[in-house]
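Here's the structure, in structure tokens; my notes come after.
Here the complex is missing one protein chain, while the rest keep their positions.
Labels run A, B, C, D and E following the written order; every chain starts at residue 1.
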Amino acid sequence: MHMKIALLVTAAPHQENAWQALQFCRAALAGGHEVPRVFFYGDGAVHGNALLLPPQDEAHVTRDWQRLAGEHGIELVVCIAAALKRGVMDADTAQREEKSVANLAPGFVISGLGQLAEVMIEADRLVSFPG
Amino acid sequence: MHMKIALLVTAAPHQENAWQALQFCRAALAGGHEVPRVFFYGDGAVHGNALLLPPQDEAHVTRDWQRLAGEHGIELVVCIAAALKRGVMDADTAQREEKSVANLAPGFVISGLGQLAEVMIEADRLVSFPG
Amino acid sequence: MTTTLHIVHKLERGRLPGALRRSFASDDSLLLTGDAVYAALSDRRELPGHCHALGDAVRARGLLPQWPPEIPLIDHGGFVELCVRYDKSLSWG
Amino acid sequence: MTTTLHIVHKLERGRLPGALRRSFASDDSLLLTGDAVYAALSDRRELPGHCHALGDAVRARGLLPQWPPEIPLIDHGGFVELCVRYDKSLSWG
Amino acid sequence: MKHVLFIQHCAPYGSESPQEQIDALLVAATFGLRVALLFQDDGVWQLLSQQDGKQLERRTLGAQLQALELYDIHDLYVDAASLDERGLEVAELALPAKVLDEAGLQQLVAGHDLVLRF
Partner (left out) sequence: MKHVLFIQHCAPYGSESPQEQIDALLVAATFGLRVALLFQDDGVWQLLSQQDGKQLERRTLGAQLQALELYDIHDLYVDAASLDERGLEVAELALPAKVLDEAGLQQLVAGHDLVLRF
């Protein structure tokens, strides 16, 4: 049965569950399912930080999400409130807050919790990956 | 008795223990002690992110550390390995890694674990604030 | 009434979380991931009949030699299938 | 041999961590901070004689009305003094 | 209309998780989802009255929970065993949450289309 499966990631990028979320998404796509959106909340918001640089012999989940999302049209949505508490900012907010730089990783968008509520309503499954 | 008291902060900025570390430092200075260095490690490395923007009615520990360190000559040292895993980068590293921006907060420096070992040796007390 | 896939990735002092045990209904299923895979060694008798574990988490931790054969190891494809088969999942954060 | 100020900010299901209880020597002292201040209600009998709690953590959580008088509340100045008085501190992360 | 259960399992102030779950619950309610809230494990401490987040330069979580009824959110539950483990009595709770035993917990989870506990 083909399903719409949305993901909620609240694990930080360096936690095991963040890596498991990525593998789950790959398997869901390989299984013929649609993954319309991954919502990054809580410590998961750090996924959207373009300056993450894990050790070279370890996983780089942000980079992997960018590739996967680009190939399959998945929306990578970072909650704005969670992001600001954790130092992730897009260009618009940086300008408004008079910060000289922004650091949202390409491929990610910043938005509100309504994007989570939407997939609660529309997706057939919501699978969550806490830290 | 006047002491050299160093701090190790591994709590993330939005955790209660991060706030307690700051209050502890203020009290140590008020009590006539010297705080030569605060070492930010683990999730504490996120303190060095210049783009942190907590809700306006809540504490902003990075900003408070910057002020306190400026007034009292405290070294705010962020561990480089912990910082890179969590998306905190100074200008030198950003250039080397071909990132277009850096986000280390002014007043913080990035260095290695040797800076922690040094205060283990030299400080009279090392008080740690885990997450 | 809906069925639930309980996904657990942390234990309490080597045991399944008490709240998970209390909330687990007879039609539900359990998936051990992350640090919860140790439950196959430390809390084996408390595991329900419907129980799987994520193979990569088990192999990474060196648990394969002692792994109890009654708990099937699955890959992420199997994880997705479980999520589809049960009405919903509950991740024990 | 040195004395230790044990600083605890988390409990295990409402109780002091077992490892803390096992490691606590008779000359040591305990400071409750963060979520560990609930131990004054939920694990009162297990608290050692030398025990303090951080006042702001207690007041934030609404525990002042039921607070047991035998556990002194201290501010951060008192926290610093305890760190100076004991040879070292051990923060239970 | 989908029914969503949020499970609060952390004490207030130690981490961001309780605040972030409340924020998610309120938005879900705004979007027309029917939401319920279960307090479990250290989450039961959220139900104490007289909280004052300002002591830690934080918002007061207890005050936000008090305001849930203004948003027409009345489905509040608390896990009996979590109260017992912590020596808490129902009379000490600031909100009228329904106390659930094991059978009640299982029915609650089975009766919802989505359950979030992060």
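Operating definition for what follows: a contact is a pair of C-beta atoms (placed from the backbone, for glycine too) under 8 Å apart; a residue touches a chain by one contact, two chains touch by 3 or more.
Just so you know, these numbers come straight off a predicted model, no measurement behind them.
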item: Among the chains presented, those that the missing one touches; value: A, B, C, D
item: Hidden-chain contact residue, picked from the options B:Ala30, B:Ala91 or B:Met120; value: B:Met120
item: Contact partner of the left-out chain, one of A:Asp57, A:Glu71 or A:Glu98; value: A:Asp57
item: Which of B:Phe24, B:Tyr41 or B:Trp65 contacts the chain that the document leaves out; value: B:Tyr41
item: Residues belonging to chain B that touch the chain removed from view; value: 8, 10, 41-42, 81-82, 85, 112-114, 116-118, 120-121, 126, 128, 130-131
item: Contacts of chain A with the absent chain, listed as residue ranges; value: 14-16, 19, 55, 57-59
item: Positions on chain C where the hidden chain makes contact; value: 9-11, 13-14, 34-35, 38, 41-42, 56-57, 59-65
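FYI, only the chains that are shown with their structure count from here on.
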item: Labels of chains that are neighbours to chain B and to chain C; value: A, D, E
item: Inter-chain centre distance, chain B versus chain E - centres from mean C-alpha coordinates, in Å; value: 34
item: CA centroid of chain C to CA centroid of chain D, Å; value: 35
item: Mean-CA-position distance for chain E and chain D (Å); value: 27
item: Residues of chain B touching at least two other chains; value: 14, 16, 55
item: Multi-partner residues of chain E (at least 2 other chains); value: 13-14, 16-17, 41, 56, 58, 85, 114, 117-118
item: All chain pairs that touch each other; value: A-B, A-C, A-E, B-D, B-E, C-D, C-E, D-E
